[in-house]
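Shown here: the complex without one of its protein chains, the others still in place.
Coming up: chain A.
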Amino acid sequence: MNVLIVEDEKGLALEMDEFLSREGYIVEHAWKKSSAEEKIFVNNYDFILLDLGLPDGDGFEVLKQLKNLKDRDDAVIILTARSAVDDRIKGLDSGADDYLAKPFSLNELLARMHAIIRRKHKLEKNEVKIHDFVLDIQNHTVSFQNERVPLTKKEYEIFNYLVLNKNRVVSRISLTEHVWGDILEVNSDSNFVDVHVKNLRKKLTQCTKTDWFETVRSIGYRINY
């Protein structure tokens, strides 16, 4: 899959590049609005990661340009540090698939990308298989041999996030941020996520052996598949 990173901060673009390349994506860069528009005109991308504040214009204009092209299915994720409140709404209204506020964790970015892939390709009737478990994306449930595993909302979110990031270590910080979102002061004590992971693992282990559900040293967790 190929990704176009439209981002004038080279440092950030390079980190995303490194991360996504390791995941097997083919990454291209555009530092400016003009070059981004050129590249979009010439090539099809699976993902366009679009910064809004570009040196020669607004990222929204790039998005508009893309939407004017026919037969294009490029998924657009807006990445921005701009704090305008209505940017998110404006972004999603103008056809972006997702919106990620800077600073974001690269795991979160990857999870969002995977979620878009799931959505776009309607993978197996909204079901994701992981070992003997099946995640129902639509209803936010997990089942084992057609038997529903009684997970809480938070446990499901953690499981889903780890599955989206399968074979990668997901740090506690990233996990906490994902589960509690942008509740500012509340997500600062990250130990709570361990309690939820512990409960989640207990529930999964009651069904079958889960040695693929790893605790990675002090960093966080990983689901191998």
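In the analysis below, contacts are C-beta pairs under 8 Å (C-beta built on N, C-alpha and C of every residue); 3 or more make two chains touch, one makes a residue touch a chain; residues count from 1.
Throughout what follows, contacts and distances are computed from a predicted model.
Student: Please identify the absent chain by the protein name in its UniProt record; candidates are "Amino acid/amide ABC transporter membrane protein 1 (HAAT family)", "histidine kinase", "ABC-2 type transport system ATP-binding protein" or "Rhodanese domain-containing protein".
Tutor: Choosing among "Amino acid/amide ABC transporter membrane protein 1 (HAAT family)", "histidine kinase", "ABC-2 type transport system ATP-binding protein" or "Rhodanese domain-containing protein", the correct UniProt name is "histidine kinase".
Student: Would you indicate which residue among A:N107, A:N160 or A:T210 is in contact with the undisplayed chain?
Tutor: Missing-chain contact among the listed residues: A:N107.
Student: Would you indicate which residue among A:K33, A:R112, A:H178 or A:H196 is in contact with the undisplayed chain?
Tutor: A:H196
Student: Kindly state which of the options A:M1, A:I173 or A:C207 is in contact with the chain not pictured.
Tutor: A:I173
Student: Pick from A:E15, A:E38, A:D56 or A:D132: which residue touches the chain that isn't shown?
Tutor: From the options A:E15, A:E38, A:D56 or A:D132, the contact with the absent chain belongs to A:E15.
Student: List every residue of chain A that touches the chain not included in the displayed model.
Tutor: Residues 9, 11-12, 15-16, 18-19, 22, 53, 81-85, 101-107, 153-154, 168-169, 171, 173-174, 177, 180, 182-190, 192, 195-196, 217-219 of chain A touch the chain that is not shown.
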